[in-house]
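Shown next, in structure tokens, is the structure this report addresses.
Heads up, one of the protein chains got dropped from this complex, but the rest are sitting where they should.
Per-chain residue numbering starts at 1, and chain names A and B are given in the order in which the chains are listed.
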Amino acid sequence: MDGTKQSGLVKFKDNLFTVKDSLLGSFIRSGAPTSDRSRTAIMFNNFFLHVQTVKTHINTLRPSYTLGMGLIALFLMIIAFISGIFLMVYYNPSIENAFNSVKDINFVVSGGKLMRNVHKWSGEAMIIFVLFHMTRVFYTSSYLRGREFNWLIGIVLLVLTFLLNLTGYMLPWDQLSYWALVIVANIIAAPLEMTDIMGVTKYFDIGGISKELFLGGLVPGKEALNRVYLFHIMLLPAAILIILGVHFWRIRKDGGLTRPDKFDRKDTDTTYITPPDKTGDIFPTYKTYGLMELAKGKTPAVDNDVENTVLSWPNLLIAELAVMMFTLAAVVAYSFYIDAPLKELANPAIPENPAKAPWYFLGLQELVGYSAFMGGQGIPMAALLGLALIPFLDRESEHTGIWFSNKQGLTVTIISFIVGTVGLIGTLAFTIQYGWFRNWWPNIPQIVIVMINPGTIWLGFVMIWSLATIKITGSTRMGAIALFTIFLVSYIILTYTGTVLRGPNWDFFWSQSEWPIH
Amino acid sequence: MRVFKILALFMAIALLLISSPDFISAQDEDAEYDDAAYEALLEKGKEYYNARCEACHGADGDGKGFVDIIRVSEKNGRVLEIYPRDFTVGVYKFRSTATGCLPDDKDLMGTVKRGITKSLMPPQDNISSEETEAVVEYVKSFSERYEEEDPCDQISVADPPVWVASEKSIEKGKKIYKDMKCWECHGDLGKGDGPKSNDITDDWGKRLLPFNFVTGELKRGSTAENVYMTFTAGLDGTGMPSYQDTLNEEDRWHLVSYTLKLMGLTESDKKTASH
Partner (left out) sequence: MHSRFYLSLLLISSLVLMMFIGMGVYREMTSEWKTYQTEYKNMLVRNAEDDAARKRAEKLEIGLRQNYVASLNKSDRCMSCHIGVENPYMAKADQPFTLHSGDYIENHPVDKFGCTICHYGQGRATNKKEAHGKGHTHWDYPIIPTKYIQSACAKCHDYKMLQEEGAELVVKGEKLFREKGCRGCHKLNGVGGDLGKALDGIGSKPRAYYAMKHVVGEHTAYNWIKQHFDDPRAIVPTSEMRVFMEEDESDLLTTYIFSIREEEMPSKYRFLKNIVTPPRDGESLYKMFCVACHGSGKISVYDEIFDRTIPAITNPPFLRSADNKTIKNIVMEGRGGTQMTSWKTTASGLKEEDVDKIVEYVASSRTYERPEPFNYLEFQTNIDSGMRLYNNRCSYCHGKEGKGGNRQLGINLKNSTVQQVLDPEFLALTIRDGREGTPMPSFGGDGLGLSDQNIADVVAYVKTFGKKK
């Protein structure tokens, strides 16, 4: 035999002994991140990291700019996903066993109670941080310069977050779940009010049909639970993952996070900069450039000095890791002390008084108190539509990347905040004190109340207020700020009213301790 | 035009004269001193008495009419036995005069008109005040006390002080309630179930139940003034003494506050009730 030729067994032996290096090498292709080159390579060789740019602008890294809201929302979602899988092992989606299996998670499963709390609180915190993220994006005008579409995707994600939370709320099948389900079904059936007014319910009962589709029957039962479970563990998570992927991809495509056109570096920023790894003249000899894609809009490389960017590895990744740890620690700490609520087994014969939707929908429920159709569907649709249209109605992109645009923007925000707070509290106080049309003229046609109620009046006022701001300031951006500020204030005040100030029979109370029945 | 003016003037003067209380009482006094008119009044009173009062109070006013004992089952289940008042003795519970005195005519007339709710003596508010007066005169004629004794002066009640039924006053009243041993009959919580409540009899040896503040209403009316009058004048013939000499005026009002509290009639009680 040819001596140079190794036997197959020897080759196999060599391969076996080098398996550690070759295996690791196939995992970590670019070697240890010791040079700029390898740090760069690691970013675009890794599937999970390549959605981020190799170099990150310093502005993006400043905690005072993003406040880390989007990241926190993302990590909350991941925490909720992982804890949710854990819960799914024990949960049994049938009306006979759902409640018992949740009880077992609480009492028997090791760490089950903590895990349930983590799942519940991370999910609900997600709503808050998605809204915070949206607020940040809005006040830094980050919906402009090609990012209009991503703003729309963000709104879809907000709706998905609400839906995920809502469907999860119904799974334990306790009194809270059951009566929240009833209320949500009634909100879904809200068009009934309109068809009743038009007298066509008999022929075209769109509200009733939607309700029946949602519940899988006329009353909440095992069909409804199965539907809700399917949505909660499959359709909605799949949807949110896919759309979230698009959301990140669009960030990359739209040129990363926004930043001011005129960027001043601060002394503190120097800590990010590692000494450049220059071995050639103008271009490092080992670098080669190729045209990858023609992208619309401004990329980090254009216009601005490349020096304002730093390598993502390690600067960005450390920041992300820190935020992740912070989120995880905060959620676990909160869950350690505060237990997720679980009331009695669902009992259709005993309505909760007051039967309340989950807290994030109580703003809606407050509006539903005036008119089921307007409060449950009309006004929220109008609000979502208004939010979605903001990037298309305001196209002043010169302030992009600056909090509140300029001094005027801050003023408009503060004034709108005050006007929104005082105006809405005034409207609610008036309604609570003096009632509404139905109390004054019992025989008034319902259509008048649907059209003119505190909710629609407030909606009209918000529109007029934004238009007036546009007229006075001559800037559509200011109008958008006015609109968005009042939207936020309204959501918070209405939610607070619905959560804290409403007691049995939806009557007004200063606090729960004053409820007539405890 | 002038004629109308004079006419209007006359009418005004006439109205003034009629509505003036002096004018009426002047007439009354005349009536009292006139024997013949008095006899006529008694006759009228008797007629009325026989129709409406006799069934319970008896033809001779001795409280032994055909109706006999009236039994009332209180909300707490105890049965109150009511004997119609014996007019021949001339002892009355609801007076505005000092304890031991004869009642004022106005007291009797008020009782006839209002009725006594808990005892089921019906109110007679659909009859004229003349008839009431007549029947009161007739009722008085049953008792010899009216011939022997002079009427006492009415005790005047000022308007209740503003602090009546206030938190502080209720607290003070509660202490007095304890110190004056009101609870021995009326019970710690005013339910009429004190330790002595089963052994109380009236001056004629008939069993009495102490007043239950919680479920009852006061027979003479549940206002602050009436409660105060009960403390001041006492209820003659029953175990309820007068506190005119043992408690000063302020203390009596404090006790009124606590009583109102027990009866659930203070402002704050009404607020919670309406909730």
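Going forward, contacts are C-beta pairs under 8 Å (C-beta built on N, C-alpha and C of every residue); 3 or more make two chains touch, one makes a residue touch a chain.
Computed from a predicted model, the values in this text were never measured in an experiment.
Screening A:L67, A:V332 or A:I492 against the full complex identifies A:V332 as the residue touching the chain left out. Residue-wise, the contact with the chain that is not shown comes from A:I318, picked out of A:I78, A:I318 or A:V448.
Although one chain is not shown, part of chain B still touches it, namely residues 51-52, 54-56, 65-68, 70-77, 79, 117, 120, 122, 124, 215-216. Counting over the whole complex, chain A has residues 61-63, 100, 103-104, 107-108, 110-111, 114, 174-175, 268-269, 271-272, 315, 318-319, 321-323, 325-326, 328-330, 332-333, 336, 342-345, 347, 350, 352, 516-518 touching the chain that is not drawn.
The working rule: only the chains that are shown with their structure count from here on.
The geometric centre of chain A is 74 Å away from that of chain B, both derived from CA atoms.
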